[in-house]
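Every protein chain but one is kept in place in this view of the complex.
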Amino acid sequence: MNLVETPAEAQKNQSYYNALVELLYQFADDDFIVSFRGSEWLGLAPHIEEDVAFSSITQNTMGHAFLFYQLLEDLGEGSADSLAHDRSASERRNAVYFEKVNGKGTYVEEPYYDWALTVVRQFLYETFKKVKLQAASRSSYEPLAHTAQKILMEQPYHLAHWKMWITQLHGATEEARMRIHSRLEEAWREILDALELGPLAEEMERQKLIKKEKDLQEEWQQSVEETLGFLPNIPLGKNLGNGRAKQHTKDLEQALATLTEVYVSDREAVW
Amino acid sequence: MADKKTEANFYKKYEVFSKKNEKSPIQHQFSLLAPNAEMALNLAQENFMRRENVIDVWVVPREEIRGLTSEERKQWTKRLDNKDYRTTKGYGYLRKKWREKEQGMLDEKEILSWKEVKKK
Partner (left out) sequence: MYNLVEHGIYSENEQKEDPEKYEEFMARIEAGEKIEADDWMPDEYRQTLIKLISMHGISEIMGALPEKEWVPKAPTLKRKLGIMAKVQDEMGHGQLLLRVAEDLMAPYGKDRGDLMRDLLEGKLKFHNVFHMPTKTWADAGVIGWLVDGAAIISQTNMLDASYGPYQRALQRICAEEVFHAQHGEAIVMALAEGTKEQRAMLQDAVNRWWSALLMFFGPASASTTGSSKQEVTTKYRIRKSSNEELRQAFLDKYLPRVFALGLTVPDETAHYDEDKQKWIYKQPDWTEFKKIISNNGPRSKERLRLREIAYENNSWVREALAPTAAMS
């Protein structure tokens, strides 16, 4: 398969185009929602120094979502801002596990957020993001390959940060270990759609946009095991639904209502 | 409510240093609280250098630093102003002498420009 260098070239082949935008929506929507859950923590982290560092990661992640939405904009899918702010839950491809609320309460009222959930989720996410980006950095769609390479430059810090948190907490008190364990098992039952490429997975592979989802999943699992020294002894599941197939929970509705509140109050205005 | 004594152990003071580029020396930035060196290091860069280039970071537990005490600073940092012989200031008269002999002075600017010599 030859490299596809421009949006115009990608648009010439309909099945190539469809698989490509599907993949880009996954990347963009995952980063967008993960960054949102991170931004809800602002000012509420276990200590101030962590708050500052975590916010950098959250900003970077929103920056990555921005880059992917721009790739979609270049392909004629609409402006990056409208793609981020003006699509309903039923159009989003992010994995359902990432939209799950941080805990009880909201970010402005009674935020009983769980740091163990955040540490586990961010660690599993960043581990998978690295695997998926590495595969995308050899994509047949060159603009995607370039973007993936760029993001991989700053992503190692994210991964190192969450590796540190999960290993330190897991190796600390009994209480901390239990909290991490139970969030890990929960993740195992809910994260499977994140590790999948959705209904166009085969086409993505055939068009050399990215590698086989089975391979991605295996690499991810190995990498998680390398850090933790073990894996939960239960099968991976998607008990919350399948975000890649645009199935979502009310948690995403809540997130989108907040994220888009001002934007939708006047779509034409310059903000 | 958290146990105050246990929690106090979480707040360990680390001094943070960083290096901007290969040519610059390591420089003190600020201090932060973290429970261990690994976390201190991980948090340091985004806390103090999120807008600047950095190629290396050090963290040092505050208690491991033997600095001058307030008294020592007062006593050890003052010197008589009679050390011209240690600097070029004490040899400034050479410029005139060399000029008389129609030669230039080998001053700092000249000497530090000697990085390259002619290929022979």
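Labels A and B are assigned to the chains in the order they are written; within every chain, residues are numbered from 1.
One rule holds for everything that comes next: a contact is a pair of C-beta atoms (placed from the backbone, for glycine too) under 8 Å apart; a residue touches a chain by one contact, two chains touch by 3 or more.
Because the structure is predicted, anything quoted here is derived from the model rather than measured.
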{"item": "Omitted chain's touching partners, listed by label", "value": "A, B"}
{"item": "Residue of A:Gly43, A:Pro199 or A:Gly237 in touch with the missing chain, whole complex considered", "value": "A:Gly43"}
{"item": "Touching residue (missing chain; options A:Leu169, A:Ile191 or A:Val224)", "value": "A:Leu169"}
{"item": "Touch criterion as defined above, residue of A:Glu110, A:Glu202 or A:Glu226 at the omitted chain", "value": "A:Glu110"}
{"item": "Absent chain, residues of chain B that touch it", "value": "1-4, 6-12, 30-33, 35-36, 39, 47, 50-51, 69-70, 73"}
{"item": "Residues of chain A in contact with the chain not shown", "value": "36, 39-40, 42-49, 51-52, 55-56, 58-59, 62-63, 65-66, 69, 80-81, 84-85, 105, 107-113, 115, 168-169, 171-173, 175-176, 179, 255, 258-259, 261-263, 266, 269-271"}
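The criterion applied here is as follows: only the chains that are shown with their structure count from here on.
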{"item": "Chain A and chain B: spacing of chain centres that average the CA atoms, whole Å", "value": "42"}
{"item": "Chain A contact footprint on chain B (complex, rising order)", "value": "10, 32-34, 36, 38-39, 42-43, 45-47, 50"}
{"item": "Chain A residues touching chain B - in the complex, by the definition given at the top", "value": "47-50, 52-53, 55-56, 157, 160-161, 164, 168"}
